[in-house]
Structures are given as structure tokens and as C-alpha cells.
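The structure appears right after this line, and notes come after that.
Note that this complex is displayed minus one protein chain, with the remaining chains in position.
Chains here go by letter, A and B, matching the order in which they are written, and residues are numbered from 1 within each.
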Amino acid sequence: MTNHWIDVKNADVILVMGANPAENHPISMKWIMQAREQRGAKLIVVDPRFTRTASKADIYAPMRSGADIAFLGGMINYILKNRLYFREYVANYTNAAYLVNPDFKGPGQLDGIFSGYDEKTRKYDKKTWAFQLDEKGLPKKDMTLKDPNCVFQLLRKHYSRYTLDKVSAITGTPKEKLVEVYKTYGSTGKPNRVGTELYAMGWTQHTVGTQNIKAMTIIQLLLGNIGLAGGGINALRGESNVQGSTDHALLFHLLPGYLPASKASLVDLKTYIEKLTPKTKDPKSVNWWGNRGKYITSYLKAIYGGNATKDNDFGYAYLPKLNEGQNGSWLVLFDQMFKGKFEGFFAWGQNPACSGANAGKVRKALTTLKWMVNVNLFDNETGSFWKGPDMKPQEIQTEVFQLPCSSSVEKEGSLTNSGRLAQWRYKAVEPIGEARPDSEIMNELYFRVKKLYQKQGGKFPAPIINLTWNYGEKGADGKIKKLDIHRVAKEINGYYLEDVFDKKAAPPKQIGKKGHLATNFVTLQADGTTSCGNWIYSGSYTEKEDKVINMMARRGKKDIGGLGMYPEWAWCWPVNRRILYNRASVNPAGRPWDTKRAVIKWNPNKLDPKTKKPAPGWDGDVPDGPAPPMADEKGKYPFIMRADGMGAIFGPGLADGPFPEHYEPLECPVQENPLSKKHRINPTVKLFYGTTGPHDEPKKEGGSAEDIFYSCDIRFPYVATTYRVSEHWQTGVLTRHEPWQMEMMPQQFVEIGKELAAEKGIKNGDKITVSSGRGKVWAIAMVTDRFKPFKVMNATVHQVGLPWCFGWQYPENGSGGDSANLLTPTIGDANTLIPETKAFMVNIEKA
Amino acid sequence: MSRKALVISPELCIGCRGCQTACKSWNQLSAAKTTNKGTVENPPDLTPNLYNKIRYVEVPSESNPVRWLFVSQRCMHCDDAGCMKICPAPGALFKTKEGAVGFDKEKCIGCKLCVAGCPFNIPRYDEKDKITKCNLCSDRIAEGLEPACAKTCPTGAISYGDRNSLIGKAQGAGYQKLYGEADLGGLGVLYAFKDAPKVYGMEENPAIPESVIFWHKVLKPLAYWGLGGAVVASLVHYVAFGPKKDEEVK
Partner (left out) sequence: MANMVKKANAFEILNHWVMAVSFIILAATGFGFLFHLEQLNSIFGNFNAMKLWHNWSGVVFAVSLFFTIFHYLPVSLSLGSDDIAWISKAGGYFSKKAVVPPQDRLNTGQKLLYLIVLTVGTAIAVSGLIIWLRPAAADIRKWVLLSHLVHNIGFVLMVTIIPLHIYLATLANPGTFRIMVYGTVPLEWAKKRHAKWVQKMGF
């Protein structure tokens, strides 16, 4: 989130789209309801289904799954046409005024694609997406926003195609509802009104997932809602610590702190830093990623310690390197496993046999493994995959190791929530039986692997053997007897390995004492004198006046301006800044756009608390850098993480286009994309099954049978989506074992509309079969008014939905049912490859 | 000790059922094996192990496919409690000093009359026929804590406090009259309804069954009067007319 959970209460309009917080983030409803009850905020819910969140909405707009960009594109068009945008914000804080290469063409001119598309490689050459540069090398601008090549006019042209009629025909949303939503949300374009958007998997899990979010970012930038209290673009993460997991780089393409993972062509640290550090020629742009070198070097010093020196390139050679173009994301990984490319697999705190898209393929993939380690609280469909339905145990050679691990209340450590807030948790009870915290399991694993490497040698032992791994007292054999999680937290925070000086000051000022915990990432160095396991967490476990403080354990209840920021409660990254891009919450002179909800305010009369001398600075939240307001000669642009310091309305960095464009899901109910005759689906998505023809149909023998897809096919005529339920957690590994939860939600169900049920002769409570190109599941039919048929391109389209929280392994008699992911397709987002599980096609029949 | 109460606001309830689980957790109630009968509402009815249940009520809506209300069903802790009125066993059902209606399984005789006497059909009985129902977490409120359901509720749809201040607060939030303000001597669980109670599936004018009122007001005193009257009448007759001796009979 750019903002945070409690901040939602500050909004005037809350748009929930691609999420269902009433069911999946119930605590957040406290703040949503507070906003409604206390400041009369309006809640808008856009969803294919009338959800529990919709039941509380002031406006509910039904929308077919997979049509979000059409919906949002229509909103952009409406905002521009009706001049609802916040002009001063747009002109000064975004790249709206930038001039783009005049050769740039959009889908309106090229029937569905942008200029530079290569059909063979399915990639774009982005030459024509570049900005025109002036003699200083800075982007040319037209501050009047009138130049036909300026981003603003290109935006207008692009979304002029998203007329109300067109959008209504694509989304199935009645026109009046579109206008109602657009008008209400567009009202936050005024400086004293702010709107927030809450999204989750309903937006991300599509082939156009990243662009869904980008579309909303454009809207928020147009309306001037980024950086303000009650605004922002806010992802509701699907798990209590998944934010932490992405922060600490559990994904293949990252190193901790969102540093890019290295690849083979980046031969040394110098090259890595050179090639991957964004540069800017604009003195007013902070370009904070320009500090990349300090963070990668400090990271290497943290994990390799004394074994990382100037002489060995700080151990850069030890970092794993991706091959050019190599992708290790979920779909690719399991596809590789399916093809027999993996010997072993750690299913660590997950249940891919139920959570993976095309779960049937995942289960088959598991049969190719020589060994698997299932680390979990309970056995599940993954650990016992070989006993599953359609499995022939005698033909499976996998050796499965089950390692019981502790739950979150049986160990100490931090959790980072969607609002970037890292809160320290304590151990309440001892783990039962042989269960151990994951850290101790890893510790054990590490030392045994290290010992093997030391004894037997191997291809490349150094990266393992040379790790510092100083997480506790070491025994005579070098193994840590008891892992101290606080040491891990401190390593993440970082240390001064030498006395560190700010060489820019005259005389040089000491900013760090050797051996002490780092204050924050501003003091990290690229010369190996500092260590830091994750630069964005630097400052989370630090020292103040020689006293060590675990900032994440703080529970202070002081607030700023009643905005719910609670700066002394725990610690958020970066540097405890509660609202990101808050420099955009003030005008170029440093005065808040909205004085009633001021996040930061430039105070020219501020006094230094120690010296009592005048020290003009910012009041309020931790500002995005201490520099004065933009209008000042030393002032800086607000979007400090972007090289040019501006919010990106035009985003050339994405794989599938600088503007979001509506494409149909891989499996959809219409024969062609209503906006393009030539490109039905996202032209840059990685295909696991070949497409052919004018409508991207499945090719004959286009790949493994498991990856087949069917679009606009009478065999699978209904749009389907998946979702979570309040009563169960993820795939249900924990909650299916909890009788109180099973009592409330005992079995797999599918929600279908009354009209569809009548057509198929299905009654409420009937057991029916839901099938797709990949597999089938039984489900209890919940016949309801909450799904109504859509009118899409003059045809009636029905949609159904089911949860993915059930699995065959427990309850043992299979009475709970199996996961909806047995139905979902092998396809993912063009940028992240997150599977498209929220829009695919199925058939339903009485069982 | 001023009377304590709960206010339930369906307009704030999101149907998360944290309250169902919290109640079971605090009272250590077991779970039943259920099946999905085409609704998320489960278990289908209150049970001796389910004191508090969310009902999912769908009513027609003009602007939306449906109007979906989530209404908590539980003991109303009436001031004039029908269960207490009809109960033959002293101490089986009792009022706590906060105004809650508590139960004592040891004193309960398992007659199950309370199930019929309750205007809201709340009490349930276990396999030993002993009555069980929400007791407003009487052990928690006695210590100044709030009931488990109120503590868990994320949106404040269940709020606990001094009855009068809760009513005042609700009026301030725009609810002119709460359901249960005056009914049955004033309910201990009030509902903030925006519409008529029947929209939410609740009785418009809940009352203790007429027969029970009649029994309590008329039959009970008549029992003493009848017995006493008969004895007195006999005595008076004996004094006035004396026995019918054989000589008198013809």
C-alpha cells in the first residue's frame, strides 16, 4: 500500500474493486465503516458478484470478470471529458506534460497494439515509447498540456475509445451505473476531497493484472489522490505477512528490498550497479534508486561479512545469477517440474496442490520429483499428493519428508502487513510435539548442507560456506545451538562495520560508530563499511543514544492530526514514513492541498529541538526526503523513487504497453476483443499453449494437454472466478482442521444466479459438477440473486464463482470437496506471470 | 450497578462471523458436523453449542440485485424474561447484577419449558436436557470486561456498555428508536434497525406468549386461592351445617 489500513477512515470515497474486504480483510471494514459513519464517506463496490462488501456499499456496480480495464478506461475518459482532474497536481507532479516520440502509436491506430510490436517474439521494441529530450537530456514538456504528443493528449486520445456504450457492452455494467460510479469517484479530483482504492487478487490475477492496477494509478494521479491521507493505491495483501515475504525477496527476480536479482550478463558488481542504477539529469529529481550501489554492497556485507571484501568484489560472485530471459515464477517453475526438470522440491508453508493454477497439472508435476520436503503445521494435499484421487502410488517414486513447523503464536518475530507496518510478535506457547519454528528448521538444514559441502566439496561451495549466519551462539562444531531471531532482525537492520563519515559535510561529520546498529538507509555506504540485510528495513531495529531499540515492538498511541498515523506504534518502512509520496500532498510551496487532512506541512519557522536554532523543515509524517518544497530552488520533485521524480501516467516500463488497454482473458465469453479485431488477448503474455487464428484460439497440438484452453466455446459457456471466504484461510490447510470453522463452512460450493440455475434445472443445495478444460470438481449449488447475468456485446453471459479453500485430503472422507484451482488455466500476467485465476470458462451440470 | 446491554447494528455487520467463533472459543463449545445446504448460514439453527448465530437475510432491493442483511440471533436478555417466568426451578435462570439472564445447568431440571416460553425461541437443551444459551459472558462482564462477541467484532456492529448510554449514542447516530427499548421491560440486547423489524426477520411486537401471561397472572394465584378456598369453605360448612349424621338422612 502507498498508504495504510487505518488511513482508509480518512477517505471521502472508497472504491473497492478487485477485492472483498468484508470477507477477506474484515478488520479493514472497521475503518471503512468509520469513514462512512463519521465523515459520510461513500463506499463504491465494483464486482461481478454482490459480495458482503457490496452489501455495505452506497453504490454497487456489477461487472463481468476480466473487464476491469474497460471499466477504468471509461472512468479515465469520463474524468478527462468532464474536467474532473486536479490540473495543478497533474501538471506539476506527473509526466502528463512530457512529450512522447511522435512515432508513437496506440491500439486505436494499430488495431489493438502499440507501436513496436514483434509478432514472433511477442515483445515490444519500446523505441517509439521514449520521451523527446531537450539539450540538457531532460524530457521536453508542454505545461499547457495541449501538445498533441504530450502524454496528457495521448491519454485523452487513447481513452476516447472507451465510450460509455463501448464500456457497458464490454463490462456488462449498465450505463447509468457507470456514470454513477464515475461521477462519485471523480468528485475526489477537488483538492479538498480524496479517494482511496482497495484491490486484491481480483485485479492482480489476470493476464492484464499489472495494467489493471496501472489504470487505477492513472486515475489516482489525475485526481491528485496519491500522497494524501485517505488516498493512495492500496493492495490488500492476501496473507498477514506476504508483504514481508516480498520485502525479503521470496520471489525469484528480487533480492531483499526489491533490488533486482542478478543475471549472468551482469558479470561483476560494478556492472550490476552500472546497468541497474537509474540515472537522471534533473537536479530536482531525488531518484532514490540512484543509491542502488550502497544497498547491494551493504547486503553482500551483511550475508557474507568478512568473506566479502573489496578484493573479491564483496562476494558478488556468490550471488545466484539468472540466465538471460530466465523466468522462475510459479507457472514456469511448475511447468518445468511437470517436464521432469526438478529432482527435489521444498513446499515450505504452502499447498501448491490446491493453491496452484491448474492444480491438476501441479499434482502431476509433483509425481516427477525424486524427493519433496513438506514443511507445514498439517499434512495436506501437497505432502500426501501421491495418495490423491487419480494417483497411482505404485508408479510414484517421490520420497516425501514431512517436517512439522510452528504456528505464528509459537514463535517470535515480525509480521509486515499490507500497510508496510512491521509489528513484532511474541511467543505465546511452546510448539507441540516435534514442531519447530521455520528459522530453526532452516538453521539445521543450513549447517548440514554446509557440512556436506565442507566434507565433499561440490560444484560451488563458497556461496554456502561463506555465509556469516551469525544468528546465535555457535557450538564447537560451528553450528548455532539456538537461533536468536533478534540477531536476524539486527542483521536486516544493518551495522556500521567501521566509523562512517558524511564526507559531503565540511568538516566530515561522523554518522556511524563502528560496531553499532545502523540508524537508517541514508547512512549506508557503497564502500563496504556498512552492512544491511534489507535496506528498506534499515532503522527497524536500531540504537538511539546507545540504547538498542526494537522499533517494531513499540506500541505508542500518539497520533498526528487525528489521521490514524500513530508514528510510535511499531515501525513501517521506509524510515517509518506512514504515507508514501507525501510530498505530493502539498502544493509546490509546501502547503497541504487539504488543510483538514494535512500529512506534511512545510514549516519555515521550525526550530531544531536540540540547538533551538531556526531549522526550516517539515511537520507531520516523515517527509519523502528532508528537501524543501518543490518551488524552492533546493526543492525536489515528489515521486522520489522514480528516476524523473514524476508520477507516471505514461508508463513505458511495462511489457504490454505504456497505457492500459483492455484485452480479453485467455478464456472469455466473446469471440473477439470488442476493442480490436486482431488481438483478442494480451499480445505479450507468455503462452503455455499455442494460439492461432484471428481470435487467439487454441492451436491444434499447441502444447501439453494439461495446458489446453477453451475460449468462446459452447462446451464451457460460463465465466467463472474464484475467491476466498471469511471462514477459511487460503487453501484451508489450517482451517479445515478447525471444527468451529468447518461447522460454518463445511463444503465446496459454487454460487450461480437464479436465471442460470433455472436454465440448467438446478435447485439450491443440489450437488453439481463444475468443469473446465483442465478438470472438474463437485460443488453444492448456492442459487442466488447475488450473481445476475451480464449483457455483453448483446449476448447474455452468465458468471459463477467458487472458493479454493477445500481439498481432498481433509476431511478424510473427502466430504469437503476439492480446490477450485483444478479448473483454472495455465496463463499469467504479462509482467509478473501471476496466474489468471479470476476469469476463465466453465460448464456446470447436475451431478 | 446500572443495567448493561448490547446494541447490535446490522448496518455495520459484515457477516464475518468472528462473533460465532469467539463465543465458542470463550465458552469452549464444541462444533457440529454440518453440510452445505445451499447457504452460508451454518449451523442451520441455534444449538446447545451455538449461542449466537448470524442469519443471512436477503430482501428485495430497488437499486441492487438484492439487499443482504446480516442479523445476529441470540438471547435478548429481556428484563421481563419469558424463560425466567415459566421456569419451575429456582436459580436455573437468573438475573445477574448487570441485567443479563444467566443459566445454571446444575439447578436446571431439564423440563424445557423455557424453550417454549421464550418469545424469540432462543434456549436450547443439550443431551442431558439441560438448558443452555448466551449468558452475555457473565463471567467476563462481572470482571468489567466486554462479552467475547463484542470484543471480536471488527466494525462495532456488536457494542457493549451501559444500556442508557448505548441508547443515547444510537440516537445520536440517527436511530430514533431501538428495537427492544421498551419491549418485555426493555431488552438487554437492542437492535439498531433502519427499517421495520420484519425486514430483518424479527418479530414486530415480541411478547411472552399469552397463555404464559394468563398462567402467571391468573392461574398461579388461583392455585392458592383454590386450595385455600376449598379448605376454608369446608371449615365454614362444618361449622355452619356440621356433618350429615345418619339420623338426618331419610
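The definition used in the following text is that a contact is a pair of C-beta atoms (placed from the backbone, for glycine too) under 8 Å apart; a residue touches a chain by one contact, two chains touch by 3 or more.
Quick caveat, the model's predicted, so the values are computed rather than measured.
J.: Of the chains that are displayed, which are in contact with the missing one across the whole complex?
T.: B
J.: Could you tell me which of B:Arg3, B:Lys37, B:Arg67 or B:Lys112 touches the chain that is not displayed?
T.: B:Lys112
J.: Contacts of subunit B with the missing chain: which residues?
T.: 86, 88-90, 92, 107, 109-113, 115-117, 121, 209, 211-212, 214-215, 219-220, 222-223, 226-227, 229-231, 233-234, 237-238, 241-246, 248-250
The definition used in the following text is that only the chains that are shown with their structure count from here on.
J.: Using CA atom averages as chain centres, what separation in Å is found between subunit A and subunit B?
T.: Going by mean C-alpha positions, subunit A sits 48 Å from subunit B.
J.: In their shared complex, at which residues does subunit A touch subunit B?
T.: 22-23, 26-27, 29-30, 33, 37, 50, 52-56, 60, 62, 725-727, 739-749, 763-766, 780-786, 788, 815
J.: Considering only the defined contacts, which subunit B positions touch subunit A in the complex?
T.: That would be residues 11-12, 14-18, 20-21, 24-25, 30-40, 42-43, 58, 63-70, 154-156, 173 of subunit B.
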